[in-house]
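Single-structure report; data block below.
Of the protein chains in this complex, all but one are displayed in their positions.
The chains carry the letters A and B, assigned in the order they are written, with residues numbered from 1 in each.
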Amino acid sequence: PLDPASSLPQSFLLKCLEQVRKIQSDSAALQEKLCATYKLCHPEELVLLGHFLGIPRTPLSGCPSQTLQLAGCLSQLHSGLFLYHGLLQALAGISPELAPTVDMLQLDVADFATTIWQQMEDLGVAPALQPTQGTMPTFTSAFQRRAGGVLVISHLQSFLKLAYRVLRYLAQP
Amino acid sequence: ECGHISLSAPIVRLGDSVTASCVISQNCSRPGLDSRILWKLGAELQPGGRQRRLPDGTQESTITLPHFNHTQAFLSCCLNWANSLQILDQAELRAGYPPAIPHNLSCLMNLTTYSLTCQWEPGPETHLPTRFTLKSFQSCQTQKDSIPDCVAEDGQSHCSILRKHLILYQNMSIWVQAENALGTSVSPQLCLIPMDVVKLEPPMLWTVDPSHEAAPPQPGCLRLHWEPWKPSLHVSQKCELRHQPQLGAANWTLEGPLPAKTLQYELCGLLPATAYTLQMRCIRWPLPGHWSNWSPSVKLRTAERVPI
Partner (left out) sequence: ECGHISLSAPIVRLGDSVTASCVISQNCSRPGLDSRILWKLGAELQPGGRQRRLPDGTQESTITLPHFNHTQAFLSCCLNWANSLQILDQAELRAGYPPAIPHNLSCLMNLTTYSLTCQWEPGPETHLPTRFTLKSFQSCQTQKDSIPDCVAEDGQSHCSILRKHLILYQNMSIWVQAENALGTSVSPQLCLIPMDVVKLEPPMLWTVDPSHEAAPPQPGCLRLHWEPWKPSLHVSQKCELRHQPQLGAANWTLEGPLPAKTLQYELCGLLPATAYTLQMRCIRWPLPGHWSNWSPSVKLRTAERVPI
């Protein structure tokens, strides 16, 4: 298995940290707007709805420092971002006011996934084929798209929090 | 779909009642899920939901908000799940008033943009998205040859009809329609001829350069010349001059009618050795029109009186 510290270029880690911070700031902006405009401020009020809508969460089990296997961690990071990109796409039509923020977030998540994939290719650990998107939840009302938005962003923030911690650990000189 | 709210009406008159029902389908059951349907208006729980179990096992709760006096609020249908209130559906409620009749409709023909700009008083706030549309026909008598609707931008109480829709020297009828979810209202009709409501831009007012003068102006006199606003050269017009000595709260003195164009005009009867502020405006004349605004001020000083 790859030795985590030496095999990842510092510039890659610094770029990832920058991209995580950007996505976190985009996400916070979207959370604020969902709360201000639609009074949907607490994801915990929507957990049950999340079950019914089938909004998935993604683990980063291969990443915590004790059990870190780099290839597995990068792969989970990539598939998580790939999933969130799909979930954000499923929110299309959420509302004219939120659309620009969701679009920006989607582009930033896609770019971050590309950065990870490119590094996996450079390390020779990238699978032959790019992953394909699984079935996405379907939102049948404006409310479900907004509630889905609150839940997706909340899950994404937790995912990014762990990712940031791992990247900081890897970037330590 | 697990929970679904239906409303008697998503938009009501402020103070009217609203009835909502929420249906929770059977496939929503979960361990720890309390089947009692709870309602929240904004962040506040709303008592008074009447719940019943339908033959197919579906739970339905109905609630009536007797006097809905928020202009906007979210109504949520919730269930308690392991001591945590869960929102299953949410509907946006809005309340306001039907639009009042727009009044004080007036129009000005603008020769810079060559468009007819009409404005109106929208009336009291309706609290609802309200669309104002300027409607017009190319004649006051027959309602034929309608002109394309001119829809005012959100929150604006004016709209401009483009030159290509206008017959400048024929009368046209114009009115405003206001429309929102609770109703429509229409202003009285205005019958006007676009060019007869033309408002010109002010003329250009200059002092005559003393150095060019054979003889300096008399004490208490000033030499001026002015030119009408270029795009209105084809419009015959008359003008007015007003002047005011810069001495405390002096009043304006009006001179007119004056021709639209002079090479040189001597204004006399003023105080010698005094600074004056002068402005001019013009109006289409003898054909009808509106006075232009006053031109920017020109500041001039009259000559000293020569000691005898």
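Criterion: contacts are C-beta pairs under 8 Å (C-beta built on N, C-alpha and C of every residue); 3 or more make two chains touch, one makes a residue touch a chain.
Keep in mind that this is a model prediction, so the values were computed, not measured.
S.K.: Any idea which chains on screen the missing one touches?
M.R.: A
S.K.: Sort through A:K15, A:K39, A:R57 or A:R165 and give me the one touching the missing partner chain.
M.R.: A:K15
S.K.: Going by the contact rule already stated, which one of A:T37, A:S61 or A:Q118 would touch the omitted chain in the full complex?
M.R.: With A:T37, A:S61 or A:Q118 as choices, the missing chain is touched by A:Q118.
S.K.: Spell out, residue by residue, where the missing chain touches subunit A.
M.R.: 11, 14-15, 17-19, 21-22, 24-25, 103-104, 107-108, 110-112, 114-115, 118
Going forward, only the chains that are shown with their structure count from here on.
S.K.: Find the geometric centre of each of subunit A and subunit B from their Cα atoms only, then give the gap between the two centres in Å, rounded to an integer.
M.R.: Here subunit A and subunit B have centroids separated by 46 Å.
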